[in-house]
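Next up is a structure, given as structure tokens.
All protein chains but one are shown at their positions in the complex.
Up next, chain A:
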Amino acid sequence: MTAATITARHSFANSAFTAPSARIHTPEPAGKLAFSFRNVAKQFGGTEVLQGISLDVYEGQFVAVIGKSGCGKSTLLRLLAGLDKPTSGELAGTDDRRRTRIMFQEPRLLPWARVIANVEVGLTGIAKGEAARQKSLEILAEVGLADRGGEWPSVLSGGQRQRVALARALVGHPSILALDEPLGALDALTRIEMQQLLERMWLAKKFTAVLVTHDVTEAVALADRVVVIDSGRIALDLAIPVERPRRHASPELAFFERQILDQLYNR
């Protein structure tokens, strides 16, 4: 099942908005491949966590991965980031580890390093000294923490820590950013702020984003494309051709949200 077939199968006639096909944001499959999974499987012990995953993601795409807890989303991201090796199948475009960064639900900041030094970790092997400091200060300003570089992470709020983690992930200009439920631990309002920041940074830096989330609203608000994983397989691969900036809870987004929920709960 490809994204195109799914969008085509649904009629927009019953929805209160015009067919979005004219305002597709998703880079056309003609773009360059950022990475691809070819029939990838992953087993832990005897259990197959992922089976036969094939996924082509194009440069600059924003892909959301959704699925029930334990369906293998994190495993997928760890394969993408090179933290685990697939049991069988092939990954292309992930050879250069420095091109891929991963963000987790926990910010994973070094508590004993100032905010700025934590961001500089993202430049390990890329830049040092004054150059590293300068770049880190710039990106800190971009995530809205211009004057917090000298603080200890422990005095920051959860959302601010996640911003530092985002700055650290992006300071080295990765081409792929994998995000494993990075906003899962934040309160609703901070979440929305962070979603906007993430979108802004993605638009500015033009990296390929792969966001694992359990929040369907978040997925359709941010992604060009939503991949639903169910019992280790891709159950749905849906394009979200809605123009940006997107409005939260707009009827267009609700339409796609419903399709994903239907798939998740086999309605």
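Things worth noting here:
We adopt the following convention: a contact is a pair of C-beta atoms (placed from the backbone, for glycine too) under 8 Å apart; a residue touches a chain by one contact, two chains touch by 3 or more; residues count from 1.
Heads up, the rule we're going with is that contacts and distances are computed from a predicted model.
The subunit not displayed here is recorded in UniProt as "ABC transporter permease", chosen from "Exporter of polyketide antibiotics", "Iron-containing redox enzyme family protein", "Sarcosine oxidase subunit delta" or "ABC transporter permease". Interface note for the absent chain: among A:Gly125, A:Gly150 or A:Pro245, the touching residue is A:Gly125. Among A:Arg108, A:Lys206 or A:Arg247, only A:Arg108 touches the chain left out of the display. The chain omitted from view is touched by exactly one of A:Leu83, A:Ala127 or A:Ala185, namely A:Leu83.
Seen from chain A, the chain kept out of the figure touches residues 81, 83, 97-98, 101-102, 104, 106, 108, 110-113, 121-122, 124-125, 152-155, 168.
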